[in-house]
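Of the protein chains in this complex, one is absent; all others appear in place.
Which chain is which? They are A, B and C, in the order written, and residues in each are numbered from 1.
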Amino acid sequence: MAEVKIESVTKLFGEVKAVNAFSALIRNGEFLSILGPSGCGKTTMLRMIAGFEKANSGEIYIGDHLVSSPEKKIFAPPEKRNIGMVFQSYAVWPHMSVFDNVAYPLKIKGIAKDIIREKTLQALDMVHLDGYADRLPSQLSGGQQQRVALARALVSEPQLLLLDEPLSNLDAKLRESMRFEIKELQKKLNVTVVYVTHDQAEAMAMSDRIVVMHQGVIQQIGSPLEVYETPANRVIADFIGLVNFIDAEARQDTVHIPSLGLTLPSQHDFSGKAVAAIRPEYISLTQDEQAVQGTIVHKVYLGDAVDWRIDVNGAQIRVIDKAAALSQYSSGDRVGLEFKKVMVFPE
Amino acid sequence: MAEVKIESVTKLFGEVKAVNAFSALIRNGEFLSILGPSGCGKTTMLRMIAGFEKANSGEIYIGDHLVSSPEKKIFAPPEKRNIGMVFQSYAVWPHMSVFDNVAYPLKIKGIAKDIIREKTLQALDMVHLDGYADRLPSQLSGGQQQRVALARALVSEPQLLLLDEPLSNLDAKLRESMRFEIKELQKKLNVTVVYVTHDQAEAMAMSDRIVVMHQGVIQQIGSPLEVYETPANRVIADFIGLVNFIDAEARQDTVHIPSLGLTLPSQHDFSGKAVAAIRPEYISLTQDEQAVQGTIVHKVYLGDAVDWRIDVNGAQIRVIDKAAALSQYSSGDRVGLEFKKVMVFPE
Amino acid sequence: MNRSFFSSLKTNLDLKWLVIFVSVGLLLLFTAFPMLYLVLRSLMVEGTLDLTTYWEVYGNIVNWKSFVNTIYISLLVTLVSVAISFPLAWLVGRTDLPGKGFFRTAFVTSYMIPPYVGAIAWTQLLNPSVGYLNEWLVHVFNLSASPFDIYGIGGLIWCFTLFYSPFAFITISRALEKMDPSLEEASRVSGDSPLGTLWRVTLPLMFPSIFAGGVLVFIGVGSAFGIPAIVGMPAQIEVLTTRIVTYVYMGTGKGIREATALAVSLMLVANFILYASTMLMNRRDYVTISGKSTRPGLVELGIWKWPLAALVSLYGFVAIFLPLGSILVTSLIKSLSRPISFDNLTITNWLTAIKNEQYMDTLWNSFISAGLAATIATVLAVFIAYLLVKTRVSGRGIPDGLSTLGGATPSIVIALALIITFSGEFGLNLYSTMAILVVGYMVKYLTMAVRTIAASLSQVHSSLEEAALNSGANWLQALRDVMLPLIGPSIVAGWFLVFMPSFYELTMSIILYGSQTKTIGVLLYELQTYADPQDASVLAVIILFIVLAGNVILRKVSKGAIGI
Partner (left out) sequence: GCGGGKPAETPKSKGPQGTVMIYTSIYPDIIELIKPEMKKQFPDLDVQWFQAGTEKVMAKIAGEIEAKKVQADLIMVADPSYYLTLKDQNLLLKYDSPNRKDIVANKDTEGYWTGVRISNMIIAYNTAKVSEADAPKSFKDLLEPKWNGKIAMPSPLLSGTAYVAAGVLSDKYGWEYFEQLRQNGMKVEEGNSALQNKLVRGEYHAVMILEENILKIGAKGEPVKVVYPADGTIIIPSPIAILNSSKNQEAAKAVLDWFLTKQGQEVIVKGWMHSVRDDVNPPQGAPALKTFAENAAKPDWAKLAKDNETVKETFRSKVLDK
C-alpha cells in the first residue's frame, strides 16, 4: 500500500530552488536513503512527502492516492497521510513526559489504554529508554531526546516512515543498535522507509537503494554497491566515500596515469583527457620495490585503520589501509603502492 | 593560559548523578575529546566548564582562575570565562541574520566595524557558508544552522573552545573539512579544545587525548591509540570500536580460546577465567586451510569494506576486512580466519 | 473579504479552514458588523451620504487638541509601561529574584482593581489639599506644601501606567517563561553580561510580546474614559474619549454621529499602530520554543539580588499596596471627613454589604457574562491568531485588525452600535438580554486575547505542530494537545485579560443592562456615585479577594498550569 511515487517535484524558496524536478518511485517495503551534502534539499523533499511543505509543481502519490499536485489543486493534509516521521529538529513536545510523547500517536488512534501502555513501553525499550518514561524532555540529554522522537515515529507502526537524520546524535554503539531495530521493524511490518542521513556508511548498510542529491537535483539512484562502485559522475564519486583524483588519459580498456607512470585496466565509453578516481581503500601499501613508490607524509590513526597521505612524485595520495592498521610504517618512510581498481571520468 | 583543571566535580540532577567525581587536567593547547554513550554526562560536564550548570562539589580552574567551587562559594559567570561554545541544540538566534549571529561575539568585544565584517565573513567562509550572510536561520537547513553555531564559536578566537557535537548534522565530506578547519585554528591559535562527540573516528582523528565516560564516571583518559588498543576495561573496549567477546582462559603470556581451539600470545596480569576481546579488523579472511574455519552467515557491504558475520563452531564472529572489499566470498562459503591480535579482560 | 482567502478555503475545505472560517464569521457578525454599520451611519444623514458631520467634528480645533493629547498620553504611557514591565517580567520570570511568585501575583493585582475605583483611590492619596500621602509627606519631611498634585498630566500618566501596564506585564511575562534558555546562554558565552544579554538577545526575541503588550496598553489608554474623567478633567485635560462622551451625552442622533466620527480617528490610529508593529516584526523570526528541549536555567543576580528585590518591592508597594490600602481603609472607615484613626474604623460597611442579596445577584450576573465573553473571545482569538501567524493566506491580518477596531473604540460608542444593530432591525434582537452584554464585552476586549495569543503562537516552532499532525492528529487535536498547552500561560492570560475588565465593565454595561442583568460594574458605579463610596470600596475589595482566591485555587489545582 505504501508505494511512493514522486514525479518531477520542484520546490522554490523565493529564488532558491531547494528541490528541482525530483522523480523517484519508492517501492512498497523498500528502504530508500537520500544522501547529499548539507543544504542540498533532503529535508525539504521529505517534508513535501509528509505534507508540511507544498511543492510548486509535480505530483506525489502515496499508495494509490495523489496527495500533492499543485496543478490539479490537490493537497492532502499531513494527518491524512498515515506517516511516521522523525524531524531533524526532533520536535519533541516539551510539555509532555517521555511516555506521553511516545504514546501520542496511539492515543490519537483511540487505542485502549492498556495496549497504549504496553506498546509505548515496548517502543521505549527498543530505543533503550526504559526507565525514562516519566521524565520531561528538558531532563534528557540530546541523544535521549532524539530517541524519544524515534520511538514516537515507530510506535504506531505506520505504512511509511520518513526519518530525517534520526541517529545523528547517537554514539556508534547505540546507532548500530538503532539501525538494527529500524531494519527489523521494517522487515517485520514491510514498511516503506525514506531515510535521510549524512552518514554514508549508514546509508550503505541499511538501504535497498540510495538517492544522491546535489543542489536540489537527483544525481543518481541505485543500490549502495552501484552508487559506491560505479558513481554516475565525479561529484558523486567525491561525495560518496573518499577518493583520490588524478589527471589521466582514457584509452581503450585502459587508463593511463602519467604522474604515477601507471596504466590500469578500466571500463569507460570515451577516450582522451580524463580524471582517474581511486578510492583510498583501493590502494594497499606494500614493500614490493616494483610497485609505485612514495613517501609517507602524514599518518592519522583511526582506530580500526590508518589514514595515510603519501607523496608520489609531488601528488598527495590518500590511502586507508586496514590491513596496515598495526604496521610500523611512519612519516618519512618510503613505501610501495599497489592499485587494485580505478574509476575514470571525463575531465 | 587556558589550561583547564577539573578536580573531582560532581553534578546531581535530583537523584541522578549526571557527573560523578570528574577529574582531569586539560593542558594548554590540548585537544581533548569526551566520548561516551548517550546520556553519560558529556553535555553536563561541558556546561559546568562553561558556567551554565553549577557543580554540586569539586573545583574547576581555567588558567589560574578558580572559576567554580561550591565549597568556597566561588562561581564565575560564563561571560567572564572567555570561552567559545557550540551548543548541542545550536542555539542560533532566530531573530538575527547569519551575519549578525556570527558577528555577535565580536560586537560584544567592541571591535571596529570593518574588522568585524572581515572576520565574520572569514568565519562564514571557513564553514562554507559564504553567500548566506543575509539569511535568517529559519531559511537554513539543519546542517547550515549547525555551521552558523560553529562559526560563532570560532570567530572571536577564544582561549578555550567547548564543542558539543558540533558536526553531528554534517555529511562526511563537510565534516572532514570542518575537522580540518578546527584543527588548523587550534594549532594556529594554540587554543584548548574540549570536544564532545559521539563519533569515535572523529575523536580518534582529532584528539590529543580522549576521556571515556560511562554513567557520569571517567573510565579512562589516554591517547587515541591507548584507548583503542589498550582499553582499561571491557566497557571501554566495547564502546570504542567494535569487538568480538569470546570466553577464554588467561594463561601466562598467552590466552586460550577453547571455542576456537586457539591459543594466542597476550599481555595481562592475571590468570584464570577471562574474556578475549578481538576487534573485527584484527581478523582477516584467508583461504589457508590451516586457519580456524568458519561459515559466512551474513555479509554487509559498507563501501570501503565488508562487514562479515562468520559462524565458528556456533559462535558468531564479526570481521571487517578492507582488503576483502572486492572479494567474491558470499554467504554460505567456508573461509579461514587469521587472528592478528587479542585483548584480554578478567571475566 | 479577500479572494485568496476564499480560494484557499475552497481547495482545502477541511476542518482547519472550516473552524477558522466560522470564527471569522462570528467576528464579522458581532464585532465588525455593528462597528462598521455605525461608522457607515455616521457618514449618512437621512439616508444620503453627507460628510458634514466629519467636517464639523474634524473642523473643530478642540477635537484636534484632544486628539493630540490622547496620542501623546497613550504613547507615553505605552512606553513607560513597556519600560517598566519588561524588566519586571524578566526579573520575575527568568532570574532568581527572591519572592518571585509573590511579585508575579502582585503585579497583576492592579489589573483586578476597576480603574475608576483605583483612580479615585489615587486622588485620595495625592490630591494637593488633603491627600493622605501628601499630608504624610508634608508631616514627615516638614514641607511647606504638598509635594504632589494628582491633577495634571503627570498624575494622569501615573494612574494610567499603574492600571494599564499589567497588559504589558502579563503578555510579556507569559512569553518569557517559555523561552528556550540556551538562546540566552549562547550570548553569555559570547562574552555578554546578563544585562547585555537581556538587552541584545532576550529583548529582541520578545519583540512580538512586547509589541503586543504595547499595542494593548495603547488601545486601552486611548479608549479609556474613567481615568481621564476622574484625574484629567479637574486638571482641564481633555482627551478624545471625554470629547466623544460629550457628544453622546447630547442625547441626539446627531450627537451619536459626531461621537462616531470622532471615534473613527481612534480606530484608525490603533490599526495603524498594529499594522506598523506587524510590519516591523514580519521581517524576523522569533521562534523561542523549539523542538529540542534545553534545561530551564535562571539568571543568577548575584550581589544585585537583594538591591533589586528591594527596588521591586518598593515599586510594588507604591503601585499596588498604597492604592489598595487606600481602598481598604475607605471600606473600613466610619466617616470620610475625619482622619484615619482607630475610632474612625468600623466593619459595619462590610456587614451591610455582605448581607445585601442584590450584591450576590449582580456578582453572579457579571461572573456569567464576563466568563462567557472571556471564553468565547479566547476561543475566537485562538483561531484568529492562528490564522494570523501560522498561515500564509493573504488577508490573514484582517480579522486581527477588526478586533483591534473594537478594542480601540470607546465603550460608549460600542454600546450605541450594539443597540442600533441588535434591536431587531437585522432580525437579531439581543437588546436587554445578557447576550448583548456578552457581545459588547467581546467586541471591546477580544483584541486583548488575540494579541496575547498571537504573540505567543509566533514563538512556537512549527515542527512541534507538524509532529502532532504526523502522529495522525487532526488539526484541532494538534491544537489542543500541542499548540495550546505550549502557549497555555498566554491562553490563560488572554482569558483573564478579557474576563477582568468585562467583569467590572461600567460604561457599556450601564447603557446595555436590562432589568434582570444588572452587573457588578453598574452596582459599583451606583454605590460610588450615590449610595456610598465606602460600600463601593467594600465591593471592590470583595471582587479583588474573589479573583485572587480563585486564582490561587486554580493554580494549586492545576499545579501552576492555570492561573495568572
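FYI, contacts are C-beta pairs under 8 Å (C-beta built on N, C-alpha and C of every residue); 3 or more make two chains touch, one makes a residue touch a chain.
Remember, it's a predicted structure, so these values are computed and weren't measured experimentally.
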item	value
Omitted chain's touching partners, listed by label	C
From C:71, C:97 or C:230, residue that would touch the chain that is not displayed	C:230
Among C:25, C:154, C:302 or C:424, the residue in touch with the chain that has been omitted	C:424
Option from C:238, C:481 or C:505 whose C-beta touches the chain left out	C:238
Contact with the hidden chain (one of C:267, C:412, C:438 or C:498)	C:412
Which residue of C:151, C:445, C:475 or C:496 touches the chain not shown here	C:151
Residue numbers in chain C that touch the chain omitted from display	41, 62, 120, 123-124, 127-130, 151, 229-230, 233-234, 236-238, 242, 245-246, 248-253, 255-256, 335-337, 412, 415-416, 419-421, 423-425, 429, 431-432, 510-511, 513-515, 522, 526, 528-531, 533
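We take it that only the chains that are shown with their structure count from here on.
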item	value
Chain A and chain B, separation of their C-alpha mean positions in angstrom	21
Length of the line joining the C-alpha centres of chain B and chain C, rounded to whole Å	54
Chain C, residues touching no fewer than two other chains	290, 292, 294-295
Multi-partner residues of chain A (each touching 2 or more other chains)	89, 139-140, 142
For the chain B and chain A complex, residues of the former touching the latter	13, 35-39, 42-44, 88-89, 139-144, 147, 164-165, 168-175, 198-201, 204-205, 224-225, 228, 238-242, 279-281, 284, 300-305, 307, 320-323, 325-326, 340-341
Chain C contact footprint on chain A (complex, rising order)	50-52, 73, 75, 77-79, 82-85, 87, 89-96, 104-105, 108-109, 136-140, 142, 145, 149, 152-153, 156
Complex interface listing, chain C residues touching chain B	180, 182-183, 185-194, 196-197, 200-201, 204-205, 207, 284-288, 290, 292, 294-295, 297, 300, 302
